[in-house]
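Shown here: the complex without one of its protein chains, the others still in place.
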Amino acid sequence: MSDVFVVNEKAYRTKKILSNVILYAFLVFVAVIILIPFYWMILTSLKDANVMEEIPPLLFLTPSQWKITNYTQLFQLVMSGERRGQPLFPFFVYMKNTVIVSLITTAGTTITTVLAAYAFARLNFKGRDAIFAILLATMMVPGEIFILTNFLTVAKMGIITFEQTFYQALIAMTLPFMTSVFYTFYLRQTFKQVPNELYYAAKVDGTTDFGYLIRVMIPVAMPTIITIIILNSMGAWSAYVWPAMITMKDEYRLVSNGLRGAFTDAGTGRTDFGQQMAAATLVTLPLLILFFAFRKQIMRGVSRSGIKG
Amino acid sequence: MEIKMVNLTKIFTSKNRKEVRAVDHVDLVIPTGKLIGLLGPSGCGKSTTLYLIAGLLRQTEGQIYFGNDEVSEMPPEQRGIGLVFQNYALYPHMTVRENILFPLQNLKVPKEDAKKQTYDMAKLVGLEELLDRKPKELSGGQQQRVAIARALVKKPRVLLLDEPLSNLDARLRLQTREEIKRIQRETGITTVFVTHDQEEAMSISDEIVVMKDGIIQQMGQPQDVYDHPNNLFVAKFLGNPQINVFDGEIVDGKVLIDGMAFAETKLPNQKIIAGIRPEGFVVDKTKKSPFKFEIDLVETIGRDTTLIIEVTAEESTLLDKKTFKAIVDAEFRIKPKDVVHFIIKSEKIHLFDLDGKLL
Partner (left out) sequence: METKNNWKAWLYLAPMLLLMSVFTFYPLINAFIISFYKGYMPLRNTVEGFTLLGNYLVILKRPEFWNAVKNTFVIAFVSVPISIFLSLLISTALKSIPKLTKFFQTIFFLPYVTNAIAVGMTFAVMFNKTYGLVNLILGWFGITAIDWIGGTSNWGTQMTALLVFTIWESLAFKILVFTSGMQNIDKQYYDAAKIDSASKWTVFRRITVPLLSPIILYISITSMIGALKAYNTVIGLFGTKMGNPSYSMITIVAFVYKFRAELASKGYYSYAAAAAIILFLITVTFSLIQGVVAKKRVHY
């Protein structure tokens, strides 16, 4: 056996304890590594300009040393450069946009996904498996390919102009993302687990297909649907490329967009880390709150999608 | 290799602090080279006992010895045991050959020897043709033989089997239990198996151990235990159909059930429980015996006939049931409503006090 210790009957117990200690130590070490960036992000955001200059950097601040100047500066107006006259990081504007986009895309995706998953799981029609295979294949295609043409499509709709209205930007940001093959696949798996007998019994009772969907399938699969809703909403937070591409005005943008580059002074090239981290914290916080609120669903949903896949 | 258990106790504490004594101060000696059946109803502690011997569970109190070695503190891999799980636990991704080889590889047996031993073991259990199959391609009985081979290949001191036949269909069960007996005979290894099926235990064990609520009720050769049960529980547990149980009393040296004297005894006067085996009722062709009953139902299985006799409410001296059964030879063509005279074999009557202890 692969032990370091001398094995005799008495040492069995000691070995057990020792191996547990090592395991816990390892896991704590990993946990610290995972948590360090979060800690550093928040810590740095609470350091004002003077403290930031300290070398080596401070590892810890007592609550009395916390300064929120970085946060207040985020909302001050920019003096120069292309964003003159606008707040440095209008977090709440970005948040509002992100939430709206998230709501719309989630609603749309949920509806299309539920309908499509139902068709693939329960209904019988010619070409079903072929279409499904094609859809699965599209999952392998990098999104960048779609973006190229989608940009042109959206442009043709007359949305990419200097007079872009908020609603136009909104349409551009949401329309391409109102459906998801991945979630359809995932939900189909769940739907398929509902026994056939239930369907036959319902049919004998005179239920229509649609009625069956509404009254049986959806309630039964509700945990999965909720997981999809939650995961989808969280997706809007990470959206970066597309919103950057199609929004013409800063106040339409989403949280990721304003982050990079906003805090580097064009003249000196020096980046204000404190402000940067404050913005990063603000952006990360809602996600963390969502996570802790729905921890069980999120983790269960993600792990099951991994297994089935 | 003799297995000795001294004062062996295992207590499980459930989440709401309730304590369950799965094994309760058990003293047991399993003689070398014998096939022993650990028998009892669900929850009696037999599987727990097996797992304690294996070392997969740690005892709360007591010691376990293999021969002269105390193994109580040893982990399973050091005890030198082979264990056949109820569900076989064959590694699904390995072939039969690799499954059997696995323990030898872990014990660092040289390759050539390991190959030979694997082949020999496969031959012993009759699977040498299937060495390159995967478990899922095998039938239940074949899978079990692989499990046995894997357990035996490392030449353990002790072989343990957890409900080896319960996953097999009826026909296969009969076949396989003979296989187990044969393999045990050929290898001579001390073997303990757990079962809830008394017929199974009786048919192949050298000795059986009957357990209930974590306590050993009786141990001995199957026929002995059957003929001389120590208590009511053992008497009821062994025997198919079950022994008939009556209320009775001893008055002046006579065992009275329902007013009729069934036997003579030297025991003092007292209320008793009388058990009479179904085969203890013999048809009296002379029709002179005082025991006559009207038959309610008749069941034939060709070899013998089961007569079911109902006892009406007033006279009910039967415990738990409304009917009692007699097994007679099929030559008597008995029909329902016939009145039959019986002679009762006294050796088939067992007397117990009201707590179920043998008198």
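As written, the chains take the letters A and B, and residue 1 is the first residue of each chain.
One rule holds for everything that comes next: contacts are C-beta pairs under 8 Å (C-beta built on N, C-alpha and C of every residue); 3 or more make two chains touch, one makes a residue touch a chain.
What you see is a predicted model; the values in this text were computed from it and never measured.
Shown chains touched by the missing chain in the whole complex: A, B.
Annotation for chain B: contacts to the undisplayed chain at residues 54, 56, 75-77, 81-83, 85, 87, 89, 91-94, 102-103, 106-107, 150-151, 154. Those residues of chain A that touch the chain absent from the view are 1-2, 19-20, 23-24, 26-27, 30-31, 33-38, 40-41, 44, 52, 55-57, 59, 111-113, 115-116, 118-119, 123-126, 128, 131, 135, 138, 140-153, 155, 175-176, 178-179, 181, 184, 209, 234, 237-238, 240-241, 255-256, 259-261, 264, 273, 276-277, 279-281, 283-284, 287-288, 290-291, 295, 298-299, 302-304, 306-307, 309.
In this section, only the chains that are shown with their structure count from here on.
The geometric centre of chain A is 60 Å away from that of chain B, both derived from CA atoms.
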